[in-house]
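Written out below as structure tokens is the structure these notes cover.
All protein chains of the complex are present and in place, except for one that has been dropped.
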Amino acid sequence: MKKPYLRAKSAFSIDEYPDSASFTAGYLTTSNGGWRSLRPRPDASKCVMCGQCYLHCPDGTIYLDDATGSYAVDLDFCKGCGICARICKPRAIAMIPESAV
Amino acid sequence: MKNLDKNEYFFGHKACAGCGGALAVRIALKTLGERAVAVLPAGCMSAVGFNFPQLAFANNAIISTFAGTASMLTGIVSGLRARGETGFTAVGFAGDGGTADIGIQALSGAIDRNDDILYICYDNEAYMNTGVQKSSLTPFGARTTTTPAGDRIRGNIREKKRMFEIVAAHGISYAATASVGYLRDYVEKIRKAAAVRGAKYIHVLAPCPTGWGTGADETVELAAEAVDCGLFPLREFSDGKFRVTIRRTPNAGAIRAHLARQGRFRHLTEEDIEHVISLTAARSNHL
Partner (left out) sequence: MSGREFLSGNDAFAIGVCLARPRVISAYPITPQTVVVERLSEMAENGSLDVDFIHVESEHSALSCAIGASAAGVRTFTATSSQGLLYMAECLPYASGGRFPIVMMNANRSIALPWNIYGDQSDSLSQLASGWIQAYAQDAQEALDLALMSFYIAEHPKVSTPYMVNLDGFHLTHTYEVVDIPDDSLADEFLPPYRTDAGIDFNAPKNMAFSAGPGHNAAFKYRQHAAMLRVRDVVTEAEARFAGIFGRRYSGLTEAYMTGDADYIIVTLGAVSGLCRDAADALRARGVKAGVLRIRYMRPFPGDEIARELRGAKAAAVLEKDISVGNAGAVFTETAGVTDTPLSNYIGGLGGEDIAEADILEIFDDLRAGRGGVRFLGIKERIDEESR
């Protein structure tokens, strides 16, 4: 799966700036995880694999983890909005306070 | 929905948590795939998506002037064709103000020329990027920062502009309304639109937790509820004919409940709510 990803280089010398307001697509230098006060915790045992959480995430942070065969959350970019937990019919996603993690 | 592109094309953006607009853009790009060229005018999605060196679009994407979404789309299609490119979709994502206010002239021109563009209006019903000011798609009664709710004026006193009908009146090749609460319907409409050569317009309701005064987790539910209570009918226009894609009879109780849960409508009087209910019923009869 391809998506924009974090790059090591975020500072540029004057010679390194692009010569137009045009640059590599999907170039990220900061994450969004720090915005979160609640974190989604999927419970694979309750999950019916309907994929509604994945579809409805405004940030595209829920993905099918090939290793486990379950849905997982990219916590670097999840903002903790809770749409996934709310859309989940079997209530397989709990929103846990970050302070409790 | 199973064959939606697995890649994420709008990712790492700085939209507010629970942003309906971000969901509308993300799903549209997953539907259109890597050969979509996205044009976004000044507005929420460009502000949160392209701040060098944080660039959140994986596909070719460009910011246009606020008024220039449609005209830039036209230029891109023309330029890419001249270069010999085929099999791409030039797709615009403009907000309600960018579409129904400042961008309506360029949009009208592009539809009139039947340029081969897909224009998606993500409607969050006010100028959210600048701090929730009224647009011509702000619904009756809504409190915004420029239509404050007080004793003399009770929020926005004008009805929502009938943008879908305006677009259809051009005799456009394809137009539809959609909601991020009905993603399957939204995806189907994007697919239909992408298959049509000529100008296409999709108007997608995209709740804004910040501007609507609702919880970040309520976005999808609200978008579905707006359709279900009859406030936001899901429609299509093609071959010169209107069609309702998901039919819902307006329900006064459901409209009441829908308004009651949004901060922007909390000041409404019984009379105001009755007015919204009667407007909704009248428009539904018209369909």
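So that you can tell them apart, the chains are marked A and B in the order they are listed, and the count of residues begins at 1 in each.
Operating definition for what follows: a contact is a pair of C-beta atoms (placed from the backbone, for glycine too) under 8 Å apart; a residue touches a chain by one contact, two chains touch by 3 or more.
These figures come from a predicted structure and were not determined experimentally.
Set against the missing chain, the residues B:2, B:83 or B:152 yield one that touches it, B:83.
Only one of B:65, B:136, B:251 or B:284 touches the chain withheld from this view, namely B:65.
One chain is missing from the display, and on chain B it is touched by residues 34-35, 37, 39, 46-47, 49-53, 55-65, 67-68, 70-83, 85, 88, 105-106, 108-109, 112-113, 115.
What chain A contributes to its contact with the hidden chain is residues 12, 14, 17, 19-27.
Convention: only the chains that are shown with their structure count from here on.
Remark: chain A and chain B have CA centroids separated by 24 Å (rounded to whole angstrom). Interface residues of chain A facing chain B in the complex, by the touch rule stated above, are 1-7, 9-10, 12, 21, 23-32, 35-36, 51, 55-61, 77, 79-83, 85-87, 95. The part of chain B that touches chain A in the complex is made up of residues 1, 4, 6-20, 22-23, 26-27, 52-61, 180, 183, 209, 215-221.
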